[in-house]
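With one protein chain held back, the other chains of the complex are shown just where they sit.
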Amino acid sequence: MGQSSDNKLKIFNDPVYGFINIPDGSVFDIIETPFFQRLRHIRQLGMSHLVYPGALHTRFHHAMGAMYLMGQAIEILRFKGYEISEDDALAVTQAILLHDIGHGPFSHALEHSLVKGVTHEELSGLFMQRLHQTMPHSLENAIRIFKGTHPCKPLHQLVSSQLDMDRLDYLNRDSFFTGVSEGVISWDRIIKMLNISDDTLVIDAKGIYSIEKFIIARRLMYWQVYLHKTVVAAESMLTNILRRARQLAMAGETLPASAALSRFLYHDYRLHNFLNDASLLEDFSLLDDYDIYAAIKSWVVHEDKLLAYLCRSLVHRKLFRVHMQNEAFDHNQLSHIKSRAKEVFGFISDSELDYLVIEGKSSNSAYDPGASGIMILSRDGRLNDIATASDQLNINVLSSPVEKFVLCYPKELT
Amino acid sequence: MGQSSDNKLKIFNDPVYGFINIPDGSVFDIIETPFFQRLRHIRQLGMSHLVYPGALHTRFHHAMGAMYLMGQAIEILRFKGYEISEDDALAVTQAILLHDIGHGPFSHALEHSLVKGVTHEELSGLFMQRLHQTMPHSLENAIRIFKGTHPCKPLHQLVSSQLDMDRLDYLNRDSFFTGVSEGVISWDRIIKMLNISDDTLVIDAKGIYSIEKFIIARRLMYWQVYLHKTVVAAESMLTNILRRARQLAMAGETLPASAALSRFLYHDYRLHNFLNDASLLEDFSLLDDYDIYAAIKSWVVHEDKLLAYLCRSLVHRKLFRVHMQNEAFDHNQLSHIKSRAKEVFGFISDSELDYLVIEGKSSNSAYDPGASGIMILSRDGRLNDIATASDQLNINVLSSPVEKFVLCYPKELT
Amino acid sequence: MGQSSDNKLKIFNDPVYGFINIPDGSVFDIIETPFFQRLRHIRQLGMSHLVYPGALHTRFHHAMGAMYLMGQAIEILRFKGYEISEDDALAVTQAILLHDIGHGPFSHALEHSLVKGVTHEELSGLFMQRLHQTMPHSLENAIRIFKGTHPCKPLHQLVSSQLDMDRLDYLNRDSFFTGVSEGVISWDRIIKMLNISDDTLVIDAKGIYSIEKFIIARRLMYWQVYLHKTVVAAESMLTNILRRARQLAMAGETLPASAALSRFLYHDYRLHNFLNDASLLEDFSLLDDYDIYAAIKSWVVHEDKLLAYLCRSLVHRKLFRVHMQNEAFDHNQLSHIKSRAKEVFGFISDSELDYLVIEGKSSNSAYDPGASGIMILSRDGRLNDIATASDQLNINVLSSPVEKFVLCYPKELT
Partner (left out) sequence: MGQSSDNKLKIFNDPVYGFINIPDGSVFDIIETPFFQRLRHIRQLGMSHLVYPGALHTRFHHAMGAMYLMGQAIEILRFKGYEISEDDALAVTQAILLHDIGHGPFSHALEHSLVKGVTHEELSGLFMQRLHQTMPHSLENAIRIFKGTHPCKPLHQLVSSQLDMDRLDYLNRDSFFTGVSEGVISWDRIIKMLNISDDTLVIDAKGIYSIEKFIIARRLMYWQVYLHKTVVAAESMLTNILRRARQLAMAGETLPASAALSRFLYHDYRLHNFLNDASLLEDFSLLDDYDIYAAIKSWVVHEDKLLAYLCRSLVHRKLFRVHMQNEAFDHNQLSHIKSRAKEVFGFISDSELDYLVIEGKSSNSAYDPGASGIMILSRDGRLNDIATASDQLNINVLSSPVEKFVLCYPKELT
């Protein structure tokens, strides 16, 4: 562990769990890298703070929290007699700490806007590889766990599955900072019920109610927070601001922006660019919420009327009206709104209408049964998917994905 | 309000809600009566503290908490423009405060054991009547609200319905003191969503998720606390101890007990006895958990071997084994256990076997749709039962009563 | 660990800490003994529930909580490189679990009333000795830690010092159940700051504010809870009821009481009696709050008017008026009240006056500096008493014992 050994005892205050220890010097060193520190400036919940003013927490805090839960999970699994070597414990801790390091500004809200076709998981993988190459500590094992190529499957499941430490922490944390008590889960009980059977991470039968509650809480958080109408409106506007800005950039217009943001506005990068040009990941790592929001503030007076309108609306919180419904929107209704838009916004061409009348879909399933479902370990040793183990609650209903059609447009149009 | 006006400002510390004000001098006077003070010695959750050591809270505290919630509910309904007169506000407050005053020792656990065929609601009615007669304050209006004969139906529903202040408080309180976070409900949001429509207490559409969560939490509390196996075992033993004691009493045996308890052991009272003999309610009001448990402790050395065995087992926490299952127990299995019982407990006659091999049923439904269901008020003013308003969650599954067959017997028999 | 090894995983819900694991089969076996189970029926805070209705928590729950904190403390000390053997870890856990097992009914309120001149610590020692003799597990090491004869001083300090796990738990727990948030302490931070230096349990310099807060919280709890006027009144009445009952018993009067309570009412036992007669500890172990309160309820109609009056006043919560002041009460004032008492209570002789006009003293010091003070470990390795280490707060003021003169008498006398 070398010179950083006295940092082992470093403690973070966390309003969610009380205190978080840094379990190891190498982990501390990862946290200190600029790659990781940038997560301090990337909000976990994008624009949700417009509805829930407390929801300002960041990917940094979430990663620390997930690391804390991993420590608890390792302890309980060892307590139940499952051997986890020191090396594996360290690797799975590094893996969970880094699982989200690939997130860009505003987390999911701008995924696919700045860099098309590259998921944040792929970017996390690239960052982990880079850290592995540049730090004195090997991350090989952590990367294998993250990617699911490590021979011990439950370690991967602790990092990425329907019951991973990521989900447990984000439900806890999002519920805590939004103040939406409907999202409260019994994370400590769930972790106490973790077990391993048949080379799979499972839940002891006594934990079945906690899992039901966890699935329901997740669903409630979707509708009450993640897909809250106002949040959807704000994030649609944000996405379309970036889309418009890139369109202008590609057309050669001048757009005030930070150097790093400019690079991504004026070029259309794909995964292979990251693999061929090491500087690209470096520049991506300079981006955070500040680049985006500061640019948007400056574009409020941009000469492109459409961009300026969108930015002004977002900054002054004149958010679009949102409709969400189970069926596709009626064609006539859409036509009507669009012709209203052309009336009200005379400067808009037909091809630009979809910046103002924004159609989309949102969907979620609280639980996906099947190959990677949550398995309940009965007292007699059998494993059952929670969807069948729960004889009371209709998990099947919960687990069908709910898809809603979304339509956003300026309130002036109504 | 007379002389007790300075008590208006009296404040109780409540770990659940922070502080509880006594809203009125007449309410304070009710709280000070011996009838109400006895609730300090009647545990809300019977024997559940054997599983959840924190669950020692009493009917007294619950009644205070429900009163607090009533104050919040009145405030929000007035805020929404519904006029509630000062008199009605006071009466509904008195009604909720007194709704459980008829509970006897160990609350539900001994209901129907000491006084057969008389529910605690009937006893509450008798106590309210007596207070009305003996106090300077009229309780007439409160009694009408309690009994559902008051013209304003929503007032009754605040006291007694599937969404009354009673349920909200007991879920809050039981969850808090047991430490079972699965039972946490968003009571403050639910109360903020209360409304009145069509002369019915309803919930605004925005509160639909909170109601789903409330119903689910209630179900989880049933299985995790109220019908927890160990609790069921202890309460079955308690019931059978009282049953045996009465049997011995009726047969003329001597049983150490307090004077009040003796009266109920040596006589078999029905509702009409309470109506004909005012002293009976007085004596009932002297009974609390202390009479029962102190008697049981003294019966540990009773010469009736069966009674002594049952008492010893309960006091030393050698609780019976419990099986709960969806189907009736197999006849052969029962026969086997019973013959084992006769072997092990040589002093037992055939007719006494059911003191040791105890069969029963427990059932609950988290929600009852229908005439008195929870109605959701949509934005367009229509009312829908939560069972149909909730398109995601299968409330119908939740609302079918779940019935389990229960079997308890001494661990020595396995 | 033998046959009870599967109990290792037994988990208690605790609303204060979430979950408490039983760390070891031998610990589980201790918890299952009748000696320990009786603590379920002894309230931690005597009669405080009359003021704080939530304060019904028991010595059982407190002992479990202190055990939980001990587990945390052992972990942090090991983490900081201090070696604690498995045997010592188990012994210190047993010691804290059993540190209060000698408490009698109503905890401190009746200490010295039932058994004069024998402290609860001495009784705890006797119980530990008895368990050591009768259980298959040796408690020798635990007893040495408890008594301070174990060579490792910090282990004793974890069990009994100004910063022991006992105090940390009771402040947490009493604050939680009373709802007095003034008593909240940062127990997790305090434990994280524990260290060992110079063979002494100490606090790292960074923890100095938490210790200041801990001392202040303790003082606040004294005045707001432990020495709350109404509590003092109720406990004075309780003590005097027992004193009167014993006086009557010694004079040959008949007093309904449980067999165990009778033995202690009709005899005056001292420490040597416990050493000479093993059955005495057995009988003491049968006593809990139920014996006392059930007896008091039955004495409400005792023919001794004084006893009946005192019992009636307590049961019906007609509590005495209390005055607390810094100076001794004025002789004339006392004379006046006493002559009023003789007027109002004609049946009282002069020698019985002190049952109704009760004088006393209460004192507390939030902190005792000196030989066993709380030592702060500065970064350069020096140790300082918190009283000098805290340059801001006047710990010296806090640490002078505050003594108040107390006077209680029936409200009829004013």
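A, B and C are the chain letters, set down in written order, and residue numbers restart from 1 in every chain.
By definition in this document, a residue touches a chain if its C-beta (ideal position, glycine included) is under 8 Å from a C-beta of that chain, and two chains touch if they have at least 3 such contacts.
None of the values given here were measured: they were computed from a predicted structure.
In the complete complex, the residue from A:Ala205, A:Leu271 or A:Ala294 that touches the missing chain is A:Ala294. Residue in contact with the omitted chain (choice from A:Phe146, A:Phe176 or A:Phe264): A:Phe176.
Contact with the undisplayed chain is limited, among C:Met47, C:Ala142, C:Leu220 or C:Leu281, to C:Leu220. The missing chain, though absent from the display, is touched by one residue of B:His150, B:Lys192, B:Arg218 or B:Lys338; that residue is B:Lys192. If you put the missing chain back, the residues of subunit C touching it would be 181-182, 184, 186, 189, 209-210, 212-213, 216, 219-220, 223-224, 326, 391-394, 397-398, 402.
By the touch definition given at the top, subunit A reaches the unshown chain through residues 12-16, 18-19, 32, 34, 37, 40-41, 49-54, 56-58, 60-61, 64, 176-180, 258-259, 286, 290-291, 293-294, 297-298, 301, 315-317. Seen from subunit B, the chain kept out of the figure touches residues 9, 11, 18-19, 79-80, 188-189, 192.
Here is the rule we go by: only the chains that are shown with their structure count from here on.
Our note on geometry: subunit A versus subunit C, Cα centroid distance of 50 Å, whole angstroms. Centre-to-centre separation between subunit B and subunit C, using Cα means, comes to 32 Å. Counting partner chains per residue, subunit B shows two or more touched chains at no residue at all.
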